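Of the protein chains in this complex, one is absent; all others appear in place.
Showing subunit A:
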Amino acid sequence: MKLSVEDLQDVGRGAAFLGTGGGGDPYIGRMLATHAIREYGMPEIIDVEALDDDAAVYTIAMLGAPTVLAEKAACGDDVDLALSRMEKYTGRKADAIIPIEIGGVNSMLPIMAAARTGLPLVDADGMGRAFPEIQMVSFNIYGVSCTPLVMTDEHLNSLVVETGHAKRAEDLERVASIEMGCSVILSSYPMTGRQVKETAVRQTMTLALEIGRAIRRGRRADNPVGELSRYLATTPYYSHCRVLFDGKVVDLRRETTQGFARGHCTLQALDGGAGEMEVIFQNEHLIAREDGRVRAMVPDLICMVDSDTAEPVPVEALKYGQRLKVMGVSAPPILRTPEALEIIGPQAFGLNETFVPVEEL
């Protein structure tokens, strides 16, 4: 499969949906990918099964604040450098690139990287959505080492982190990224083709593209949310998909604790009914409760979309009076195992809940 510049708009919208409120606005990423494609041509998207077992597969992502990325966008050479440094440390030339995170802006940087290098892009990622920290990926959960991890900036400074623990790598790179200007390029989790097959969330680039297409198709037929739900129901992992609530934002509170913006968004039913839904977010949406009863929780996806257009609404853009549909979508099984829940379940985010799948709530 090849991606065209026109497809990027659909991928971006799909990625914003999978960002579950966070992950950063894909727009700047889309522009970076657009320019790279115009300059270098379209990247090839390959299925996980097309990888040789001993292929060398590297991730590419941006790390930092999406607000800063929107000003200090990548230069391109920083992306190339991250890959070449990784090749130097592993001693293996890259055979393919894989996104670490399909939700939000990080869906786009690997497309840029693949276009620039001519390497194929693997149709899979490590989250199947967006998460805030680098240990919160399926690669880590199933035993791939996060390091060596390479960070580069636009001055072509580079930094290599080596540690046995992904969470430790997260703490180190987060501090360094601030010194480097709060928006840097990252390559981590160097993998073999076999490891990708064992640990990745599959076909998520296709998923983002098809979500975007379904919304666009739905708008022409005046039923974008319906069309989106219909598409998700046909996918292998995201098939349990329901509109949990249809209402309008009546309260919005934000507070910053330990560097994370925790927010509470309360919606009231439109039909004048008494029902209320509260969604708690910390970069991404964590839990949705209707009249105190849990309706969906992380790692399942809680997505807020505009009631009429199904446009995904990121937490930065939430405001009073918006009419939104809150959708609950099942996370892939690989993110719901006991070992996964330890790292990306509700308790990993400080919620005092035991995970129950959205289809059982």
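Going forward, a contact is a pair of C-beta atoms (placed from the backbone, for glycine too) under 8 Å apart; a residue touches a chain by one contact, two chains touch by 3 or more; residues count from 1.
The working rule: contacts and distances are computed from a predicted model.
**Q** Quick one: the chain not pictured, UniProt calls it what, "Hydrogenase formation protein HypD", "Hydantoinase/oxoprolinase family protein", "Cell shape-determining protein MreC" or "histidine kinase"?
**A** "Hydantoinase/oxoprolinase family protein"
**Q** Hey, which of A:G14, A:G76 or A:P299 is the one touching the hidden chain?
**A** For the chain that is not drawn, the touching residue is A:G76.
**Q** Pick out which of A:G91, A:G164, A:G292 or A:G321 touches the chain that's been left out of the picture.
**A** Final answer for the missing-chain contact: A:G321.
**Q** Quick one: which of A:A36, A:I97 or A:V161 touches the chain that's been left out?
**A** Touching the chain that is not displayed is residue A:A36.
**Q** Go through subunit A and note every residue touching the omitted chain.
**A** Subunit A touches the missing chain through residues 22, 24, 27-28, 31-32, 34-36, 64-68, 70-77, 79, 112, 132, 154-156, 174, 178, 181-182, 248, 250, 254, 256, 258-259, 261, 283, 315-317, 319-321, 323.
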